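The other protein chains are all here in position, but one chain of the complex has been omitted.
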Amino acid sequence: MAAHSKALQITTNGKGTYPITQAVAAVVRDSGISFGTVTVFVQHTSCSLIIMENADSTARHDLERYFDRLVPEDVPYFQHTSEGSDDMPSHIRMVLTRTSEVIPINDRSMQLGTWQGIFLFEHRRAAHRRRVIVTVVGEPV
Amino acid sequence: MAAHSKALQITTNGKGTYPITQAVAAVVRDSGISFGTVTVFVQHTSCSLIIMENADSTARHDLERYFDRLVPEDVPYFQHTSEGSDDMPSHIRMVLTRTSEVIPINDRSMQLGTWQGIFLFEHRRAAHRRRVIVTVVGEPV
Partner (left out) sequence: MAAHSKALQITTNGKGTYPITQAVAAVVRDSGISFGTVTVFVQHTSCSLIIMENADSTARHDLERYFDRLVPEDVPYFQHTSEGSDDMPSHIRMVLTRTSEVIPINDRSMQLGTWQGIFLFEHRRAAHRRRVIVTVVGEPV
C-alpha cells in the first residue's frame, strides 16, 4: 500500500462549473497506484466540488440557474455581507454540495460512470485561483 | 494494509430509496479487511446515495416528498429536457445528496449508528439497473 498526493491550481472566471476530470485522472495515472481510492478536496469555503453529467452542457447551465434561485443573493436576513452579496450565498451553496469527492480506482483509472465528470463549482463572481488537493491511497502497480 | 473492491448491481423500479446496507456489509465482511474505511460509490448522475433513518419508513417517504417539492419537475427555465421531465431534476437531486459515502470499519463491520442505513436514492421514474462500487481499504484480519 502507498499514498501519493498532488495540488492542482484551478483558475476560475466567475460563477459556473469548471471540469477537472482530466487533471485528476492525470494525478491518478502518475501516482504509481493501481487500485484503491482517490480523494479530491477543495481548500475553500466559497466554491465546491460536484460530480455531474458531463455530456450536455445545458444540464450544467440548468443546475447553475437552479442554485441561483435556491440560494438567492438578496436574502434580507443575511448579516455576513461585508464581502459582497455573492459571499454568503457562496458558503451556503458550498455546504449544499461537497468539499471532497472520493472515487474508486482500478487499473490506474478512476471508476467513473460513462456520464460522470468532476467539476469545481465556483460560487464567486470575481476571478479566483482555487487549490484542489488530490490524494491517492492504494496498492502500487 | 490491503484494498478490496466489489461491484454491486441494484435494480430500481421508479423513484424512491432502496436499502443497500446489507449488501455493503457483506462486501466488508468478505473483504478480509478488519479495520479501516469503506467507500460506497454510485456510477450514475441520475441517482445518488444517502445515509438515512432506517427504522420508520415514513421518514423516507417524507424525505422523498420533500425532494419532489424542493426540485420540482415543472421548472420553466430548464433547457435540458430531451430525456424527460424527471431527468434534469434527477441531476440536481443527485448534486444535493451524495455520489459517495465513506464509512469507518472496525472488526470487519461498518461502524454505523443504530439508526443509520445506507440507501440508493433513485430519481428516475423508469426501472434501472444501477452500479455501485464498494471499495474497502485498511488492515487485514
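Each chain carries a letter (A and B) given by its place in the written order, and its residues are counted from 1.
Criterion: a residue touches a chain if its C-beta (ideal position, glycine included) is under 8 Å from a C-beta of that chain, and two chains touch if they have at least 3 such contacts.
Note that the coordinates shown come from a computational prediction; the quantities given were computed from them, not determined experimentally.
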| item | value |
| --- | --- |
| Which of A:T21, A:T58 or A:T99 contacts the chain that the document leaves out | A:T99 |
| Residues in chain B touching the chain absent from view | 1, 35-37, 50-53, 56, 58-59, 61-63, 65-66, 70, 96-98, 101-104, 106, 111-113, 115-116, 137-139 |
| Touching residues (missing chain, whole complex) on chain A | 1-3, 5, 39, 41-45, 70-71, 75, 77-80, 88, 91-92, 94-96, 98-100, 102, 131, 133, 135, 137 |
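The rule we apply is simple: only the chains that are shown with their structure count from here on.
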| item | value |
| --- | --- |
| CA centroid of chain A to CA centroid of chain B, Å | 20 |
